[in-house]
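Complex shown without one protein chain; remaining protein chains in place.
Showing chain A:
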Amino acid sequence: MAILGSGAVYSRLTEVDADGNVTAGLAESWEASPDAAVWTFQLRKGVEFHNGKPFTAEDVIASIDHHRGEDSKSPIKQIVDPILTMEAPDPHTVVITLDGGNADFAFLLFDYHLCMMPSDAIGQGIGTGGYMVDSFEPGVRAVAKRNPNYFKGDSRAHFDSIELINMVDPAARSNALLSGGVDFIAQADLKTLKRLSAAPGVVINEQPGTKHFMFQMITTQDPFTDNHVREALKYAVDRQSILDKVLVGHGQIGNDQPIGPANRYHDPNLAQRPYDPDKARFHLKKAGMEDLSVDLATSDGAFVGAVDMAVLFRESAAPAGINVEVDRVPGDGYWSDIWRKRAFCASYSSGRATEDWILSSSYLSGVPWNATQWGNEAFDKLLVAARTELDDAKRREMYGEMQRLISQDGGVIAPIFTNHVEAHNEKLAHDDVGTVMEMDSGLLIERWWFS
């Protein structure tokens, strides 16, 4: 029900529109120092929280501080850790100083955890958003009604009231939509989507996502230390067949790097690696091998479909002289016992809204989430330089180069990105849909309306 918090009840300092541009939220405008390390935000005036408290700079500082500190268990520790100081020279200005430059900082503030709350009532369901919480039972249901005092006026938040119901079972969601009990369902069941979309009045909303499935090779362990072995394995994957069978076609083909079509700086010009058993054999020879046998640890506890993906890989790799031994392991404890421990295993990443975020957390040499222990000096230098580059065209070029480096040298085989697949009835209407996260970048409740 993060959607209720992020898109409806709370607002953030910035927003990201359907084209991926950062736009004004509770901050009207902002300015970065030339090294992108000091950010000054001008806050919107005259905004009130649901409890009547005026929104000011102290609320911004308290809301961000909520995720900081030594005992922080926040999943966005990575975003807030670089913050050195936060100052409020006047009630409607916030100056945030980072320990290094980050050209994406305004974009990162759109993360759904960074919602603005009143400094004296953190985490109590009080925000500045278009809807006010009526009732909330975690894991069951939430009801909210429109905030008459919304700072965006009548231009947004078009429903009089909204009700969110938690339905774990995919079939239950489909049934609820078909029987007219609900107007919209998230995460539609891919296996029965054809039937669902054939029903009268049902509309499918499908957007590319950043989540991707992977096989990860630890590049400091044999035989994966040799890039020819890694290349051979990458050429031995039939991506199309994995996309068709694991996601029933609802995704995008990946190119062994984590920046997908949903990302701003995705490089469509990076040549797509095809399924080519002959090339795979060629690289094996280069590595001094006639054939190769590798153990691949996998479990549906890693992600749903991981075992299928491994078996498909085994089938496509065989013609290249590569024997993939699929080792099915328990899902319990997968992330502590298998991931980062076994030399070759299935894994996934939800992806991240910005290129820097995912690359800095999982591909920079030596960081803890660099599960393949890949290290590449040229890449590391580019990454740090791109972080402070404010010229958009230059940045695009730099991220393109980084994608090429990971794809050609990295330790991940990333065959597919998943789509966000949702379904709704014809009563709902909307503009262009955002792709930062599911449900119109989480702003569905605020942006959509009844036609």
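As a working rule, a residue touches a chain if its C-beta (ideal position, glycine included) is under 8 Å from a C-beta of that chain, and two chains touch if they have at least 3 such contacts; residues count from 1.
The rule is short, and it goes like this: contacts and distances are computed from a predicted model.
Enquirer: Out of "CRISPR-associated Cmr3 family protein", "ABC transporter permease", "NADH-quinone oxidoreductase subunit D" or "FAD-dependent tricarballylate dehydrogenase TcuA", what name does the UniProt record list for the absent chain?
Expert: Missing chain, per its UniProt entry: "ABC transporter permease".
Enquirer: Considering the complete complex, identify which of A:38, A:176, A:203 or A:384 is in touch with the unshown chain.
Expert: Spelled out, the listed residue whose C-beta touches the missing chain is A:176.
Enquirer: Specify the residue from the set A:278, A:332, A:392 or A:426 that touches the hidden chain.
Expert: A:332
Enquirer: Tell me which residue among A:138, A:288 or A:366 touches the hidden chain in the full complex.
Expert: With A:138, A:288 or A:366 as choices, the missing chain is touched by A:138.
Enquirer: Among A:71, A:154, A:222 or A:290, which residue is in contact with the omitted chain in the full complex?
Expert: Hidden-chain contact among the options goes to A:71.
Enquirer: May I ask you to list the residues on chain A that touch the chain which is not drawn?
Expert: Considering the whole complex, chain A reaches the absent chain at 70-75, 77, 135, 137-141, 163, 165-169, 171-172, 175-176, 178-181, 330, 332-333, 335-337, 339, 347-349, 368-369.
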